[in-house]
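Pasting a structure here, questions to come.
Other chains dropped; remaining ones untouched in position.
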Amino acid sequence: MTKTSPAKTNSGRFFEDYAVGDVLQHAVPRTVSGGERALYHALYPSRHALYSSDEFARRSGLPKSPLDDWAAFHLVFGKTVPDVSLNAVANLGYGEGRWLLPVYPGDTLRAVSEVIGVKQNSNGKTGVVWVRSRGFNQRDDCVLEYVRWVMLRKRDVEASAPVTVIPDLAKVLRADQLVIPAGLDFSNYDFNLAGEPHRWGDYQVGEKIDHVDGVTIEEAEHMLATRLWQNTAKVHFDATARPDGTRLIYGGHVISLARALSFNGLANAQMIVGLNGGAHANPCVSGMTVRAWSEVLDKAETSAPGVGAIRLRLVATSGAAPFALKGEDGKYLPGVLLDLDYWALMPL
Amino acid sequence: MTKTSPAKTNSGRFFEDYAVGDVLQHAVPRTVSGGERALYHALYPSRHALYSSDEFARRSGLPKSPLDDWAAFHLVFGKTVPDVSLNAVANLGYGEGRWLLPVYPGDTLRAVSEVIGVKQNSNGKTGVVWVRSRGFNQRDDCVLEYVRWVMLRKRDVEASAPVTVIPDLAKVLRADQLVIPAGLDFSNYDFNLAGEPHRWGDYQVGEKIDHVDGVTIEEAEHMLATRLWQNTAKVHFDATARPDGTRLIYGGHVISLARALSFNGLANAQMIVGLNGGAHANPCVSGMTVRAWSEVLDKAETSAPGVGAIRLRLVATSGAAPFALKGEDGKYLPGVLLDLDYWALMPL
């Protein structure tokens, strides 16, 4: 007699498995090394000097070059996937994201999420779950936190709807909510080594920048990237999982690609400290040539020497003209892949 | 006049080049670092916590997180290829494999093989060679040993047959032959961080587990993986080497992929300590979507605190139903790629 064990494998959670206040201890802590840094540079056309050179980082007041902020985000995000989004119909949004401490080679990250909202949809078949996820290092310092909300199917459509709780999230983080890494100092910033002369004062609110370059995505690349962060959602890897045989590219891959492309025009937007919001406007699949443009949304001073904050919209496109975003109906145009709203730090 | 030098290149050995007792000192020692670890995570959906987190490894009594056991195997295997299997018609089997010491970043590995068996086939054109291969670190400690046997062509079909020597190999390693890494202690094992609650006592002999997930393989990925271990057998890299233009995927790539997929249901089968046998049942080529299932073959106690041993069959498939293995003729079904028999260590 064969005893099979469906119960031993994780088939993911459904909408009714979440209750406000639940705390999810995510599995598989991860120690990072120079290997993750090198791979990040192989996977993305990443050139921000602070993340490329230990010397540049030291001149900026840090002990050495940290892991790219988005790599830290992906590491934490990947851990949340088996508990949060394995059965997600859609990743609806991000908010209140803050990078609290740089992550360095040698650090070990784990992740914890708290359920902060639930709302059953009117169709009775799906619902939205809000979680606040946090990444911690080996000293139990929180290095990163963000909220995301996903649409999940119900396991049992007859299950009763929970009391609706919609968290009150800030549309935009105020500049005084951003955490500047201890010691950061751009007073001796070397603009030649950084690659562009444009400083904080050179950018104006409303200004838009076409980042010019494009990268055509291959299957092997996005799978290597997504696996590196131990994100194992099957739609990214299993060509038989979607009816048309395509693999859906992890949204974070598009973020990292667009961020790296934004070097050309924003080489000095060095450290990312806040994520105000983000939408994966349309799915991305291999073969697309991804381009990016940015818009300056706001600027703010900080208390760190020589350091200003800049709020940027980062838009990734495939086939859409630069600066095109939404149609007359208020919906994203078909060629828009990503619309991200974040705070970065820049030399004054 | 042009002087060309076929003699300077390695065209591989043939059957009659092996005699029982020969010792082959394999070339190209290799120092591993965090880079190899990071690449392993990018190449495979690898999530076993002991190989992901230095903190988890320390809590388990090890100094830090070791290189994945299969990465150590591939490193040693790759070194043997130029001397053992460059002209192999087929890689027939593995046996008596033992991991003797964890491999850590900073270690340098070299490999040595001893010929332990030869048998000319009745067709007079080919023969089988058995070698016992060992990997050594920079302190000349043996970290790994295994036997494999390959079918090789004869250079000269007229060459006389050697005296047949067939080594007497154990079908299965006894649990008391397994080497538990010094200090290993699962008494404080954190099942939350490991990702699953199932402990040694929860698995029953005869139990089968469908690991659910699938990964579609790309050419670039298996070539990166195979090259990383300096395995340069041309069938893996040269699309002109096989009549149909496909590249044959290194069997070890399938092993690592299946092992990583087995996390879903066997997250706590942490360390691999014994390889009883293995067959690459059918060739694997890019485009295949690989899935895996396991069967519990045996269980045993160990002397290490909190540590049990579990013997598992790991089967990789492409297009075959879970738990299907062989047809009525006793032959592997066409969709079966790998049938592996190994011992792992698991928390009690």
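Think of it as A and B in the order they're written, each chain with its own count starting at 1.
Keep this in mind: contacts are C-beta pairs under 8 Å (C-beta built on N, C-alpha and C of every residue); 3 or more make two chains touch, one makes a residue touch a chain.
The model shown is predicted, which means the values in this text are computed figures rather than measured ones.
Whole-complex copy count, one sequence throughout, 2 copies displayed: 3.
The rule is simple: only the chains that are shown with their structure count from here on.
One inter-chain figure worth recording: chain A and chain B are separated by 36 Å, centre to centre, where each centre is the mean of the chain's CA atoms.
Interface of chain A with chain B (complex): residues 1-6, 8-11, 25, 27-36, 38-39, 82, 105, 108, 110, 138, 218-221, 223-225, 227-228, 230, 232, 234, 237-241, 247.
Residues 33-39, 41-47, 49, 52-56, 64-65, 105, 192-196, 198, 202, 204, 206-216, 218-221, 224, 264-267, 289, 323 of chain B are the ones touching chain A in the complex.
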